[in-house]
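Only a single protein chain was left out; the remaining protein chains are all shown in position.
Order of writing sets the chain letters: A and B. Residues in each chain are counted from 1.
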Amino acid sequence: MSNRLTRRGVLRTGAVAGAGLAVPTIFTGSSARAYTNEPTGSSVTLGFNVPQTGPYADEGADELRAFELAVEHLNGGGDGGMMQTFSEKNLKGNGILGKEVKFVTGDTQTKSDAARASAKSMIEKDGAVMISGGSSSGVAVAVQGLCQEAGVIFMAGLTHSNDTTGKDKKANGFRHFFNAYMSAAALAPVLEKMYGADRKAYHLTADYTWGWTQQESIQAATEALGWETVNNVLTPLAQTDFSSYIAPVLNSGADVLVLNHYGGNMVNSLTNAVQFGLRDKQVNGKNFEIVVPLYSELMARGAGENIKGIPGSQNWDWKLENQMGDRYTGTNAFVQSFGEKYGFPPSQAAHTCYAQTLLYADAVERAGSFDPCAVAEALEDFEFDGLGNGPTLYRAADHQCFKDVVVVRGKENPENEFDLVEIVEVTPREQVEYAADHPMFAGGNLGACNSGA
Amino acid sequence: MDAIILQILNGLDKGSAYALIALGLTLIFGTLGVVNFAHGALFMIGAFIAVSVQKLLSLSYVTLDETRTDFLGNPVKVETPYVVEWFGPEVGATIIDWSVPIAILFAIPIMALVGYVMERGLIKHFYKRPHADQILVTFGLAIVLQEIIKHYYGANPIQTPAPDALQGSFDFGVLIGFDPNVIIYPYWRMVYFAFAALLIGSVFAFLQFTTFGMVVRAGMADRETVGLLGINIDKRFTFTFAMAAVVAGLAGVMYAPINSPNYHMGMDFLVLSFVVVVVGGMGSLPGAVAAGFLLGILESFASMNEIKSILPGIDQIIIYLVAIIILLARPRGLLGRKGVMEE
Partner (left out) sequence: MLGLDRKDFILLLVVFALVVLAPFLLNPFPTNSAMAQFNAGYPDLMQRFVIFGIFAIGFNLLFGLTGYLSFGHAAFLGVGSYSAVWMFKLLSMSVVPAIIASVIASGIFALLIGYISLRRTGIYFSILTLAFAQMSFNLAYSVLTPITNGETGLQITLADPRILGVTATESGSIPVTNLLGAEMRSTYIMDVGTWAFQFNVGYYVCAAIMLLAFYVSVRIFRSPFGLMLRAIKANKTRLNYTGLNIRPYTLAVFVISGMYAGLAGGLMASMDPLAGAERMQWTASGEVVLMTILGGAGTLIGPVLGAGVIKYFENIFSKINSSVLESWFAFMPENMQHAAVYVSEHFVGPGWHLTLGLLFMLVVTFLPGGLVEGGQRLSRLFRRKPQKDAARDSTQSNPAE
């Protein structure tokens, strides 16, 4: 007998070894198995799906480091990292529910097709019971949809679009990372403090879903302060040279440029804007300013000196606990064990992936089962602390985490390449919360949890 | 009016990058008859020569500063570049600051060598093979080259700034009677345009006024006859390929400050430069340059708000749309000759 793995849509016949062909029976729905990929042996397999090729490969590599670290800690290796500071104490370093944690990895290539192919192979071939990771919203939404259909849990990695827990939310998908709305809500008051309430903003927006939700969010938030939006120009995703979009900005009467770009787009548009000398100019009697709503520390390295003084938001930063105090406990424990192992501090992508893995493991322990529906129930409306973000809530209505948002600014004199941003302020959770039926998140339906049974 | 002048400036700049890459591509097409999908990779290697020279010049020795600690509580490592140690802080800092222009000196021999090795080692064997085979082998080579770069430099873009003196922008509008801040243009982009014009000019002068260039042009017109005349065409092929590699590499070096180089920037430019070459007409050097500037300027115009508000998304497709219209109106592109790559 070889009932080591079970898979989706499958009945294991358990034919006696060597007996050969059993009578083929095709099953379409109800059968005896409990749920997809129920781990029956002494180990459980998790699937980590990150970009390993393409522009986000370095971000993917950092996520993978965090996943490996999390698995090591779950299995009792290392110093335990954030397991010690986590408010729940169910994780004992003996795996999950006593089963040793194993993992498989795959390459999303930052394409929804490739990401789904990779996730499918983890589910169908390797028997993964949870999929995590990713570095873009398109991929997150696509893989989340797949996990919903397959009946496994999806713990989203870095995905910032409102849609992931809005229009495209799914009962089997959970997001720890913050979103465009929260970025905007956290940034707006800080922007007012820094630049005043009488500003004219010019938006450059990446022409795809994430860009639009980001722009919509920040426009609404800044207009509520009294800012005026002069223009919003959509830029093609494949654009590398933004000069023709940036050149007209100065003459438009705007005195703030908002770059709703991420990753490579952000590096290039920011570099171009600085090249055009925008930041040395005076418009309407004020210094011209540039804002980047979502920061990616890894990508910020590519923009080098250009990010100095430019504000943006982050889900987490490795200096959080040192600078903002005990509320963010867990941060140092994580930075310590990550730094010991790899020699440099972790990125926010690494942090969210590590946290997601622990949150999943803990939910399984509390549910007492790997059954996706039981796990989902354990995660819903779950309040926790000690994972570096302060007290956090996993809201049941949309499976979004609510926590404080870090507002950062490019550092004037960075000490090394990991120390590019400084924390300006932490916007408390209450200010970034919104109703589950907020218009920017409307149109979706969690649906019913699917365990694959 | 001001917006139009501004976009022409932008277009000239974008166009110079397209023209430089397309120039080398069409040179290789025209003389060697090879479809070189690795040409974008040569551009990318050029940009990474700038990165490497910058790193090389800022090569540092490490001392431990016991008074400060890093995030893990270990003493902070203080890095002092060797050039600062050798030439003193002032001169050393200036050398590092000017690393991109300095990289040009390195790029010429390195790119010539890369071109030589590529042609002798690989491309040579594919002259008589079908274009499909050439595509497969050069595409494979492009992947290998970019994976090697990725291995050493990572996938993230790496900032390679222009010298301080050439940063910031020039108020062009004031010169021609506009208000300040209406037409501004970065110094480095002007340098790039001037550099491209110079490079294109020298390639043309070389082909026009030297015996060697004459043979190459003759080879582009009719390779077989030139071969029959007893001229050693092989050597000239190698030289032509190396020259195309140098042009692409220099375009890459100078482009590094405009957009931080990353390992897949070659692929990003590859398709565009092919479109440019074909729109210009296969095997036509002036055609490639003209098409490069034309597409650059049109792309800039398409990104103007006034045009985008009438035709949303036009900036996404303008290059391809223009390519289709030109190819339908002129069967062999702007200046292409009959019979080249039409089979």
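Note that in this section a contact is a pair of C-beta atoms (placed from the backbone, for glycine too) under 8 Å apart; a residue touches a chain by one contact, two chains touch by 3 or more.
Here the structure is a predicted model, which is why all the values come from computation and not from measurement.
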Full-complex contact with the absent chain, from B:79, B:147, B:179 or B:306 = B:147
Key: Sole contact to the chain not displayed, among A:82, A:129, A:142 or A:333   = A:142
Ask   = Which is it among A:38, A:163 or A:385 that touches the chain not included here?
value = A:163
Ask   = Since one chain has been left out of the picture, which residues of chain B touch it in the full complex?
value = 35, 122, 125, 129-133, 135-137, 139-144, 147-148, 151, 267, 271, 274-275, 278-279, 282, 312-313, 316-317, 320-321, 323-324, 327-328, 331-333, 341-343
Remark   = Residues on chain A facing the left-out chain by the touch rule are 1-2, 4-5, 7-15, 17-22, 24-29, 52-53, 57, 60-61, 64, 68, 103-107, 111-114, 116-118, 120-121, 124-125, 136-138, 141-142, 145-146, 148-149, 163, 168, 207-210, 234, 236-238, 443, 445, 447-448, 450
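Just so we're on the same page, only the chains that are shown with their structure count from here on.
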Key: Separation of mean Cα positions, chain B and chain A [Å, integer]   = 35
Request  = Sort out for me which residues of chain A touch chain B in the complex.
outcome  = 54-58, 61, 207, 231, 233-236, 238, 240-241, 243-245, 247-248, 250-251, 264, 267-268, 271-272, 275-277, 280-281, 283, 298-299, 301-306, 318-319, 335-336, 339-340, 345, 415-416, 418
Ask   = Which positions of chain B touch chain A when the two form their complex?
value = 2-3, 6-7, 9-11, 13-14, 17, 70-72, 76, 150, 154-159, 161, 167-169, 181-182, 184-186, 188-189, 257-260, 262, 264-265, 268, 299-300, 303-305, 308, 312-313, 315-316
